[in-house]
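What follows is one structure encoded as structure tokens, with my remarks underneath.
With one protein chain removed, the remaining protein chains of the complex are shown where they sit.
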Amino acid sequence: MFKKVLIANRGEIAVRVIRACREIGIKTVAVYSEIDRESRHVRWADEAYLVGPAPAKESYLVADKIIEVAKRSGADAIHPGYGFLSENADFSDLCAKNNIKFIGPRGDSMRMLGDKVAARRVAAKVKVPTVPGMTDPLDSVDQAKQLGGQFGYPVLLKARSGGGGKGMRKVERVEEMESAYQMASSEARSSFNDDALYMEKYVVGPHHVEVQILGDEAGNVIAIGERECSVQRRHQKIIEESPSPFITEATRKKLLEAAVILAKEAKYVNAGTMEFLVDKNQDYYFLEMNARLQVEHPVTEQVSGIDLVRAQLRIAAGESLDVIVGAPLAAPPQNRGHAIECRIYAEDPDQGFIPSPGKIERVREPSGPWVRVDSAVYPRAEISVYYDPMIAKLITWGPTREEAILRMERALREYQIVGVKTNLWFHEAVLAHSEFRQGKYDTGFVERNLEVLKRLGHEGHAGIAAIAALFFQLQEAKVASPRGPEGSSTNSNASSWKLAGRREGMRS
Amino acid sequence: MFKKVLIANRGEIAVRVIRACREIGIKTVAVYSEIDRESRHVRWADEAYLVGPAPAKESYLVADKIIEVAKRSGADAIHPGYGFLSENADFSDLCAKNNIKFIGPRGDSMRMLGDKVAARRVAAKVKVPTVPGMTDPLDSVDQAKQLGGQFGYPVLLKARSGGGGKGMRKVERVEEMESAYQMASSEARSSFNDDALYMEKYVVGPHHVEVQILGDEAGNVIAIGERECSVQRRHQKIIEESPSPFITEATRKKLLEAAVILAKEAKYVNAGTMEFLVDKNQDYYFLEMNARLQVEHPVTEQVSGIDLVRAQLRIAAGESLDVIVGAPLAAPPQNRGHAIECRIYAEDPDQGFIPSPGKIERVREPSGPWVRVDSAVYPRAEISVYYDPMIAKLITWGPTREEAILRMERALREYQIVGVKTNLWFHEAVLAHSEFRQGKYDTGFVERNLEVLKRLGHEGHAGIAAIAALFFQLQEAKVASPRGPEGSSTNSNASSWKLAGRREGMRS
Amino acid sequence: MKYHAAVAGQSIELELGSDGAVFLNDKSHRVECRILETGLLSLLVDDHSYEIVVRRELKGGKPTKNGFVVELAGHLIPVRFEEPGQKGAAGVKEEEGSGTIESPMPGRIVTIKVSLGQEVKLGEGIMVVEAMKMENELTSSKSGKVKEIKVKVGEAVEAGQELMVIE
Partner (left out) sequence: MKYHAAVAGQSIELELGSDGAVFLNDKSHRVECRILETGLLSLLVDDHSYEIVVRRELKGGKPTKNGFVVELAGHLIPVRFEEPGQKGAAGVKEEEGSGTIESPMPGRIVTIKVSLGQEVKLGEGIMVVEAMKMENELTSSKSGKVKEIKVKVGEAVEAGQELMVIE
């Protein structure tokens, strides 16, 4: 096993990897940008090295600096997390060249499946169906307009190097093409340093279902269940669950088989995810491979009992899958009960899910039976504009889907984040919606029901809310007031309303 | 199912029951003593009623007040938690008389098995072995001395109504009997309002192993695994795990069978625990039944996937076991992996585990994969002298014992409680000890290794500790200093040591 | 002493009585409030327990005077107290868009889609701001003419900074 692992990431996923390393007894090396000095991943790693200013392009994305820190600290492996350098084939090769183990697939596997266009060719070869679309990137807006007419609208523009909905635009009519093309390629350039786009037919009413695979260096590959990821806003997943409530047992079997065939064809090693679209007739199309750990990996962990990050480390260290999984490869553990994940974003669902950066004043995380929080948020943490606004993940498990949902509702109510706006209340609204409850939602669910969801999220006991706001305001006035010496204690049980007279501007 | 459940308890177990009720959609009613107004169980319940002053005898133990609140609030059931009224057979009967469902066994089952002396008679009848001892309470110190000689020292004095090590004393020699007798009966009187003691032979080098059972109203009983509870200090469990690393598969089978036979004989309904001693030859002795939910129930939940509090509610509502467990009764889910629980006490292991009441200033709970915290502690919580100093429980799961232990070590390091002394560091020392690691510990483990464990707990990097303490002191001086305007920001990244000159009394 | 609040569009009158009584639209309730930490309240109202997070409503990154956001059992409820003399009317209706477009977050101007003097419609896209790796389109809060453009493409902006004025 490795002695020291460098984690080329930040936020909750860096903490997640540190936790896994601690549990094996591997030393950890954090890298950080100037504004991340006080972050949890810096405090919890065994060593920490500054790699540059806040913008990721000048710090977390600078491959040479990362390699240099690995050498300086004596790290024998690098875990890339997700995002940043995780799907950069050249970086994987660069690690290999420097005799540092990259915890993920080799560069050539990434190129075969991580590149969306190349992935289509592989799929065609092994006869896995794909969505009608191009195998080469677009060369101009004109070509985009012409192909749009050919596939028939709506079509989807996607960044070649994209992920998480960045650099992606749905185009409904030819008139929208020019502006969509420009925004997508500009986003792609600033996020991935690669503005190449390609186009595919937009499947109407699709479900986004993905399969988690693991491959070892001996060439064994297993699929350990699927995840349903169709609750999306702005083309980004916000809720995932496993197993999918939508697909049939027959479809599940086909998806898992296809995932294994694809991974074997690419000689894929380590953890990866095959993304599929499934339409209402249970027809499925391979979309792309994510050649890395996914944000939503915890739901698979909770239903399989397999620690995927631990598995990644052990695979990279050359251990074989049957030992890691602790079960025959023909029957890996999966679908023990049901798990759900809600991604907690610092954003304002009321205003188009616009990010809400700022300082966290107070956090109270839920806990208790079968509740898991993967987070890097702490009191006084600064949610910066430089990085992703996803600040935590809340995961619950239950023997049935119903129990997992009820537990999630309970956990969401316990969760308090003060200081920035979050989508906690929006998750509650989604969970309360009958379409979600019945497991019938597709990727258009949020957009279609946005107004209903907002209304659900703002309902409540008006009288109690008014009393609370009044007492809060009176208390603030009391604390601010120079008169009452008791005003300094915010924990006093004095009757706050006795002080009402002191407050100006509220009397009627 | 019930519409509204009153929880006749406080602290983490009251929160645990509220969580289960929320997850079913049952309304909850909290009761609280005067000093518990701001407690989490009061804040999280749907309704809350004051039942008296701080001392439990004047609040949480007053059966009539609890019944009155149940009637006033319209609660149709009462969950007693553990401790307080949970094993009070008369209270169970009183609930029944008032047409309020008691979530636990009937009074007569409690009397048969909950009373340690009566439980011996039942065990003899169904041929389950017990430790040599009395079937009637002691009537005097003289009788105790006489019987001590008869059984042979060491012997154990135990409170008839006791639990959790209260009112229990090990007596090594006849000279110790008088003082031990008086302390045990005085403790028993003040804790349980019942000073009756009985005596049994002290089994040398014993393991404390207990079996979780569930019984439904149709008379079905299942055992869902055992717990090893031999890490004890002051006769109180501090770490529990499931499955037991010590007993053989054959012993496990016998214990589970014995537990079911005993429960059926007592026509036992709801959740209960059969406690056994197992000696080094794997011979086992039935000790007593705990006719309630146990503190350590989470380890069984984590390895079986069964939510025991949810199961209690469903059993009390008349549902049948096979539906609740979701599996054939002949093969209930158990032993999926391994779970460990550390009980977090506000106490000072350096000074004989003396309680450390006070105000919690800051809490940071661990989380992440397979870590669970059952707690009622929050910033500014007052740990009072009136109640048990157990303030939280930390539970981890892993597919193997080793992984569960490593995860527990990781979680313990993440846990921070500032304001009172805790046994967090002591748990780390226990987990680091080879005897624990090998799973060979018996109930004398802590006492035998106390000095080693303390030393383990205080080892560490002296230089780093000195630097940290120095910076802390300099910072305090800086904040206190009226001179520097920057002193007001505790979050500044100013070089604290520049201010060293201002501090008096530390210069050399 | 009466207070008037607009709660999610609903008008509520509050009055504080003695001994912990609170009149809610003239109906009396027993209320006990504990403030546990800044913005974290425990309310007992007629023996019903509520744990509530309250914060001031923000406009352009700054706290408003009489607006609050109350988090109650997973819902986010806006509460606005009315100024004296405004009884009954104020607060219930949302303030009309002033025509001043402010940046809702710190970021960088990617595109300005309109030019000085151009006519725009309510809800029309006028600007794209990049923040936190996403491009966010800002829309006009009223119909009118572009009177002033206060930023340039590529410029970094703060939350609440004025970007454009529509008249």
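A, B and C label the chains in the order they appear, each numbered from 1.
Here is the rule we use: contacts are C-beta pairs under 8 Å (C-beta built on N, C-alpha and C of every residue); 3 or more make two chains touch, one makes a residue touch a chain.
The model shown is predicted, which means the values in this text are computed figures rather than measured ones.
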Visible chains that the absent chain touches, using the contact criterion stated earlier: A, B
Residue in contact with the excluded chain [from A:49, A:84 or A:426]: A:49
From B:97, B:253 or B:458, residue that would touch the chain that is not displayed: B:458
Contact with the hidden chain (one of B:75, B:113, B:138 or B:424): B:424
For chain A, the residues touching the chain missing from this view: 30, 37-38, 42-49, 73, 378-380
Contact set of chain B toward the excluded chain (per top definition): 166, 183, 186-187, 190-191, 234, 348, 351-352, 354-357, 361-362, 385-389, 409, 412-413, 416, 418, 424-425, 428, 457-473, 475, 490-491, 493, 495-497, 500-501, 505-508
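Criterion: only the chains that are shown with their structure count from here on.
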Remotest chain, chain A as reference, centres from CA atoms: B
Geometric centre distance via CA averages, chain C-chain A, whole Å: 29
Chain A-chain B separation of Cα centroids, rounded to whole Å: 37
Interchain centroid distance [CA atoms averaged], chain B/chain C, Å: 47
Junction residues of chain C - those touching two or more other chains: 34, 36-37
Residue numbers of chain A (touch at least two other chains): 409, 413, 491, 493
